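What follows is one structure encoded as structure tokens, with my remarks underneath.
Omission of a single protein chain aside, the complex is shown with its protein chains in their original locations.
And then chain A:
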Amino acid sequence: MSEATGPVLAADGTPLKRSLSRALRMQKLRALALVAPLLLFVLVTFIAPIADMLFRSVENEIVENTLPRTAAVLADWDADHTDLPGDDAFEAAYYDVFIAAERKLHTRLGTRLNYELTGVSSLFRKTGRALDDIGEVYQDQFKALDKDWDKGTPWAELMGTQAWIDGAQGWKKADGPLDRLVVRDDIAALLPATAAAYQEFADFSILEDDKSPLKEEPWTLVHSALYTDLAALDVSGYGGPRAEMLKAADALVATPEFETINTREALIDIEDGWADHEVWQTIKTYSPKYTSGYFLNAVDMQKSPEGPIMRDEDERIYGLLFKRTIFMSLAITISCVLLAYPVAWILANLPMRKANLLMILVLLPFWTSLLVRTSAWKVMLQQQGVINDVLVWLGLVSDTERLVMINNQFGTIVAMTHILLPFMILPMYSVMQTIPPTYLRAAKSLGANNWTAFWRVYFPQSVPGIGAGSILVFILAIGYYITPEIVGGTTGTFISNRIAYHISSSLNWGLAAALGTLLLAVVLILYWAYDKIVGIDNVKLG
């Protein structure tokens, strides 16, 4: 028989190997198709938010977005030097802060930079209020020369293309947003700074104010820019719309009576913080798009020209908080082990029926709402609470010296030990159930006393249960928020309370994200260890 030497064939004539691998592939694809919807769901609703948080912990676009010109100028400035940056930096800061103030973004930037250097917030706020004073010097003079310099339409005619002006004529709010103003090329080449400033103004009034630049008088910033351009450039060759008006202004600027203002001095005059080397340094340090600043802050360090340094002793809070979180989580884990071990032992060694009955006492707290258990502890531990009342009634404590058991570390540890105890008992119980009681009897019949039999025979076999329970409890404890918030007071709070504070109260989201990332890293390492030791498939519930 000649076929016997060839490959083994399946019923339909294809080689068996190929047909088998195809069947296997089909099976894999079917399994993946079943898993895919959920995987996608979790990726979008859960993993993406976590990734977003990681991103926020380094993201720092606000400085670059709000102060683009200043950031560009400062890129070349040597921050180590004690000199202030040049006039161009002040000029750029004037433009940036003016625009930011119009768009009401300067206070947000101030808040952001205030995390790094106290006082910057008020610097930006004050500057934003007073910046119009600089431009008004020019605006008033141009206005005195020709009223048209303070009106929308003449400016638009000077700067915009005819096509745009025609299109914008007769526009009403109801028509929806106006087209973006297009600056004529010849004027953009002739008056670059003015064109840029006017473009900003026109964009702002169209997009954010919903008003036509034809009707709006331009910002004083545009007048300042016009002065800068006229002082430096020659406009005599210009022949487009409103040429007369422009040339008259040029002539006015050339006269010695024309009042000018120095931007550097003006800024320092508004708020002397602008003369502070540190302010400029901070702006420069935090102008890149990404920063390690939040992470440094989260470990009590800060940026400095010499690289990261520790903060002052009295400003270090996060190291302490992390240490306290870990210490308290450890204390909770240890007390859980101590309390859970006897209970798990007795559950595993009692007859089935009794054990099931007692198991209810473990499962009931497990199933009871966390808020219920936390409120129960609040009721129990208060100074006018149940425990104190009982102690006073028994005469162990006098009425005036009731124990302080809440709003401190003690309260948090007791309440959280109670809340997390089932998570320790259940894994321990499931491990102890598998230890044959005959081993202990064998050890005793070989002459071991109770203690030796327990310590040398039983205990080593129950260690996996302790390990599984401990990691689980520690992971859960380290990220707890509700219970410490309610019974922790000020000394019993965890890092998570600080994260919540930064998200909802201080609004320092970057720092919250950085703290969260550090906490997540700790938890993931433990999760990995848990997976190695216990296996994530072996998690049991109830």
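What we mean here is this: a residue touches a chain if its C-beta (ideal position, glycine included) is under 8 Å from a C-beta of that chain, and two chains touch if they have at least 3 such contacts; residues count from 1.
Rule of thumb we're sticking to: contacts and distances are computed from a predicted model.
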item	value
Name of the absent chain as recorded in UniProt (options "Anti-anti-sigma factor", "Inner membrane ABC transporter permease protein YdcV", "PAP2 superfamily protein" or "Hydrogenase")	"Inner membrane ABC transporter permease protein YdcV"
Residue in contact with the excluded chain [from A:Leu190, A:Leu214, A:Leu230 or A:Leu421]	A:Leu421
Per the touch definition above, residue among A:Ala168, A:Val457, A:Val473 or A:Ile486 touching the missing chain	A:Ile486
Hidden partner chain, touching residue among A:Ala31, A:Ala442 or A:Val463	A:Ala31
Given A:Ala10, A:Ala275 or A:Ile503, the one touching the chain that is not displayed	A:Ile503
Per the touch definition above, residue among A:Ala196, A:Val404 or A:Leu520 touching the missing chain	A:Leu520
Touch residues of chain A, complete complex, unshown partner	24, 27-28, 30-35, 37-39, 41-43, 45-53, 56, 339, 342-343, 346, 352, 358, 360-365, 367-380, 382, 384-386, 389, 393-396, 418, 421-422, 450, 475-476, 478-482, 485-486, 496, 499-500, 503-504, 509, 512-513, 516, 519-520, 523, 527, 531, 536-537, 539-542
